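What you see is the complex with one protein chain gone and the rest in place.
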Amino acid sequence: MIEYKAFRIELADKVAHVVINRPDKVNAMNADFWSEIVEIFRWIDETDEVRVVVLSGAGKHFSSGIDLLLLAQAASELGKDVGRNAERLRRKILSLQASFNAVDLCRKPVIAAIHGYCLGGAIDLVSACDMRYCTLDAQFSIREIDMGMAADVGTLQRLPRIIGDGMMRELAFTGRTVEGEEARAIGLVNRTYADQAALLDGVFTLAREIAEKSPVAIRGTKEMIRYMRDHRVDDGLEYIATWNAAMLQSADLKVAMAAHMSKQKPDFAD
Amino acid sequence: MIEYKAFRIELADKVAHVVINRPDKVNAMNADFWSEIVEIFRWIDETDEVRVVVLSGAGKHFSSGIDLLLLAQAASELGKDVGRNAERLRRKILSLQASFNAVDLCRKPVIAAIHGYCLGGAIDLVSACDMRYCTLDAQFSIREIDMGMAADVGTLQRLPRIIGDGMMRELAFTGRTVEGEEARAIGLVNRTYADQAALLDGVFTLAREIAEKSPVAIRGTKEMIRYMRDHRVDDGLEYIATWNAAMLQSADLKVAMAAHMSKQKPDFAD
Amino acid sequence: MIEYKAFRIELADKVAHVVINRPDKVNAMNADFWSEIVEIFRWIDETDEVRVVVLSGAGKHFSSGIDLLLLAQAASELGKDVGRNAERLRRKILSLQASFNAVDLCRKPVIAAIHGYCLGGAIDLVSACDMRYCTLDAQFSIREIDMGMAADVGTLQRLPRIIGDGMMRELAFTGRTVEGEEARAIGLVNRTYADQAALLDGVFTLAREIAEKSPVAIRGTKEMIRYMRDHRVDDGLEYIATWNAAMLQSADLKVAMAAHMSKQKPDFAD
Amino acid sequence: MIEYKAFRIELADKVAHVVINRPDKVNAMNADFWSEIVEIFRWIDETDEVRVVVLSGAGKHFSSGIDLLLLAQAASELGKDVGRNAERLRRKILSLQASFNAVDLCRKPVIAAIHGYCLGGAIDLVSACDMRYCTLDAQFSIREIDMGMAADVGTLQRLPRIIGDGMMRELAFTGRTVEGEEARAIGLVNRTYADQAALLDGVFTLAREIAEKSPVAIRGTKEMIRYMRDHRVDDGLEYIATWNAAMLQSADLKVAMAAHMSKQKPDFAD
Amino acid sequence: MIEYKAFRIELADKVAHVVINRPDKVNAMNADFWSEIVEIFRWIDETDEVRVVVLSGAGKHFSSGIDLLLLAQAASELGKDVGRNAERLRRKILSLQASFNAVDLCRKPVIAAIHGYCLGGAIDLVSACDMRYCTLDAQFSIREIDMGMAADVGTLQRLPRIIGDGMMRELAFTGRTVEGEEARAIGLVNRTYADQAALLDGVFTLAREIAEKSPVAIRGTKEMIRYMRDHRVDDGLEYIATWNAAMLQSADLKVAMAAHMSKQKPDFAD
Partner (left out) sequence: MIEYKAFRIELADKVAHVVINRPDKVNAMNADFWSEIVEIFRWIDETDEVRVVVLSGAGKHFSSGIDLLLLAQAASELGKDVGRNAERLRRKILSLQASFNAVDLCRKPVIAAIHGYCLGGAIDLVSACDMRYCTLDAQFSIREIDMGMAADVGTLQRLPRIIGDGMMRELAFTGRTVEGEEARAIGLVNRTYADQAALLDGVFTLAREIAEKSPVAIRGTKEMIRYMRDHRVDDGLEYIATWNAAMLQSADLKVAMAAHMSKQKPDFAD
């Protein structure tokens, strides 16, 4: 187990469990959170042994979103010139976004396991994950609107690709709370579970299943789906052809084929 | 209340109610309709007091779509040269599209409240709104296919972003009627109501709730979601960073924060 | 009826029924399949009498996907130089993709009627169709992941436009089997049927209904929806305006109008 | 001749001569200028008799750019809230841009004839024209940098498509003056002339030559080149195919062919 | 030497010389031309021995463009319904475009050697080549404008990427003749030669030089430059990284390195 200030990490069965670990602060995202998450996902990206990531929150809630102290501090750093303030704020926002881009661009699948509050910045975060699962009593809310601002670290960019356009706008304009079952119905999560124990059990079973597949194939699959979020079908077809031109020369196809023939489980190298 | 030839407008609690008002013609879209809607939405865009728009139809139906007289007239204006006719038709179509672009590009959220018929051009119209709500007995049909033509004022462009691709094609190829409950199930509307009274009640409650949020934040949120319909995630992240570079310097954040601290309702300037 | 090696074709009521016809091989996609499908869809595209296509599988299953012999053969053709192998594989993949592009780009609507297995390459194929319908016992699986590779003939490119992003990733990473009812719930198919007889009955009723519409309008509608999968709303509006500049000068509008007036069924030329 | 406050228009031989007509103010762009130019180009677009436009400046110079009074006034209208000011400024800039978009999107070719100063906003304007010609003593300068701002009405958007990227940056960063011969060498203008009389003579000869071509073909050609500034080659090929599907049915091809056979000048309808 | 109806091909030193061979018809592009060119470039693409292509015209001219008989025939095939005619014309144009796409998409560099007339369709053709060289007396003209139509087989799509926007429009609107030296000055050709003998000598020297480079590297280079014509810099960087992930494992790098060390000419496999 690796301890960070805002996280703790466990690694078993090739699955890294990344836990937001400030339970007494409802896992609010403070300065440590924003910098450590980049470091953690860089480590995940570079560590062959990690094949899948599960992301969850310690304590009663997933996360209440950005720490208001952080916002207050950013406000206090502004000077008199509107233009120079704007440049500073723009770079600050880009820097916060980069923390969640690290999740989105991570080469390994990232599964969010959500219970309790998932508010404001926490929705930005889970929108950057590959898949989302939650407890029935999870509570989602695009809380930024009630802070007098448009959400700016990813929710408005990534969530419209995940849930329908009409409901997206309702949730973003009102900030109303969506619970587990509705979250599933609108496609925000793939499945709900009765409580956190069942949630983690279900999510880890899924994670281990994915961890047993060819890591070369899993990484290629993630890259292609990510690519298609922003590109044309013809460009996507050309891209996978170029990608697989190398990857089909990997040993993993033979390993898979041999396992298929012998009715045994394949064992892929990292 | 402002009376137009094809509409009437009411403004209360910062919510503008735009009513298509040709009930004896099933609210068919005549020449007045197409020009007045541009004028109305320009007024809405420029009037700070209006923060949210509700769009509905007077009488028994939302609208039966384009007035056939208008089509007949357009046909009668064609000359002998196919090329010059094509140029004229192309510009006519672009001009009709501009009427619904005015709805789509309006800076304030536009909520469609639909009961009874919502046929042909009426689907093009509600596809340009932010959100759609309807009565159980609402009837949607992409009627253009039965007029021997491909829909050309927005349905085929905007609806595929709202409902799933597979069902989109079925509805566009067949023109079959979809009623309220199915409309909700496929994501065409966010919610259904038993009758028009309940519909308007529900929709105005929603509209007033949105009208109480920071108008700066609401407009930014709408702009970002609209932008993401057509742009890449990375471009969207850069755009919101540039946008919020100015908007986070607005007083609305402080107003929201103060209200949050004092547990009172914030009161935002227009 | 036209017999091919891997298909047979029937044409009635302006609907072409394309049947994958290797039932003893679970309709696995062999070399004949990949070349004949291009030939068949070119013929469909050029034959005015064909207005709609139904695609199904002979025997107990729709298709088990690519024939493993074909893969083995491709592997055996590789040489020593990784670079030159990559060029060869890239072109091979592009060539296989072209077979399904022929379905996607076909000017007439293509309806997939799926029963039993729809595995691996078969999902790539039905993702290139306009609409999908299935029996309750249909079984879908993105099987490529279990062959140690990322799917590369269209599933990862087209399916994310059809089903939600979150479930898309789960299915692509795990290859788990989805049956008829879940397929409907996630938008993969439009409707389920009790058995294959009911499926074909339902699908042919739909196909004949579409075949009675103006073929000019149907082809324009398909082109526009296809275009919107990859283009901006403003580009789409300009494109339909340019397209309809010619098509609104077609006789089909008058035929439709006359039929509407006389309350009779219109009869459109091919 | 039509007199506007900031312009005068002459129409002869199907060529409209639009003259910026505030010679005592070095043709600085005041409020009248920005609104009248939209009106003028709408009239040009809708008037079949106008086939080509020549744009020039009255007096000793083409134009010194935006009127500083206008900027001062915009500044004076700002309030206290940075966010609301930003919204107001953003809309003001978009509105000014729309004035030059009217030139860019005009269906008829627009030829700029430039002598003397062409500074700041004047470069934004001529960048929106189809072609540029100038006297040897013309003086171009991207003057906005010396007003402490990035140019925001089109120069930075359109000029990089006209001149090379490296020189573009030098001119935009320094605001240095480029004279006629250098302007030609870097592709900013197509040709230079000894003085204004020669310039207008050359430009009108060119304009009349274009005015004698098929107007359907000229408008299609302009639309296609404009389209390619922002689109892919494959999209452009599809677009011209769709466009010409109607336009090749025009009489102009037969008129051109007949003229070609009889060795006479063709006479095309407006 | 291979003889086609409209072409003849010679292959030596890994350079294929494709000669348009209808000198008595000024190499006008007839039906044979349009179909054979596809066949020829498919052969080139698939024949490893061909590494570079030189394209020239037999007789006194490169080519006078499309054969007018072909246009007349297309016109004669039109029926009464404008809509169906439009569909037919659209597909005809797309089919002609495909002939030049075969040149553009060919994996090997194609060098155009131009002397005498290069008119109308001939400019569309050379715009699809990689590089252009000409004699001093070559004559280029976008002749389509004088046929009453917008050029529709590639000039308006590809030439704006090759020459400057301002001159592009002048040439497309006027159809005026550009001779060798001006063609070089505006970037239409890379170099001029005194006469055809010098031209072919120069071009073949260049072609043979390219043919001696690593064919894997040449094909990758062409693909990347073609890709950048239509894509973003960041997409291009990701694409070459994916491409070279395989190609850097080719033996050609070692061959090049060894030759570099031993100061000898490298000898690359086809």
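By letter and in written order, the chains are A, B, C, D and E; residue numbering begins at 1 in each of them.
As a convention for this text, contacts are C-beta pairs under 8 Å (C-beta built on N, C-alpha and C of every residue); 3 or more make two chains touch, one makes a residue touch a chain.
No experiment lies behind these values; they were computed from the predicted model shown.
Trainee: Among D:Thr47, D:Gln73 or D:Thr174, which residue is in contact with the omitted chain in the full complex?
Mentor: Residue touching the chain left out of view: D:Thr174.
Trainee: Out of D:Asp45, D:Asp152 or D:Asp234, which is the one that touches the chain we can't see?
Mentor: Hidden-chain contact among the options goes to D:Asp152.
Trainee: Among A:Val82, A:Ala185 or A:Ala259, single out the residue that touches the unshown chain.
Mentor: A:Val82
Trainee: In the full complex, which residues of chain B touch the absent chain?
Mentor: Here the touching residues of chain B are 231, 235, 239, 242-243, 245-246, 249.
Trainee: Spell out, residue by residue, where the missing chain touches chain A.
Mentor: Spelled out for chain A, the touching residues are 81-84, 86-87, 216, 219, 246-252, 269.
Trainee: Please give every residue of chain D in contact with the chain that is not shown.
Mentor: 68, 71, 75, 78, 82, 85-87, 89-90, 93-94, 97, 101, 104, 144-152, 154, 156-158, 160-161, 164-170, 172-175, 229-230
Rule of thumb we're sticking to: only the chains that are shown with their structure count from here on.
Trainee: Where in B-D, A-E or A-B does the B-C interface recur, with over half of the contact pairs identical by residue number?
Mentor: A-B
Trainee: I want to confirm something about chain B and chain D. Since they are copies of the same sequence, is their interface symmetric in residue numbering (over half shared, so same) or not (under half, so different)?
Mentor: Shared-number fraction above one half, so same.
Trainee: Using mean CA coordinates as chain centres, what's the gap between chain B and chain E in Å?
Mentor: Comparing mean C-alpha positions, chain E is 48 Å from chain B.
Trainee: Could you grab the centroid distance between chain C and chain E? Build each centroid from C-alpha atoms only and quote it in angstrom.
Mentor: Each chain reduced to its C-alpha mean, chain C and chain E end up 35 Å apart.
Trainee: Specify, in ascending order, the residues of chain C that touch 2 or more different other chains.
Mentor: 82, 86-87, 161, 216, 229, 242-243, 245-250, 252, in rising order.
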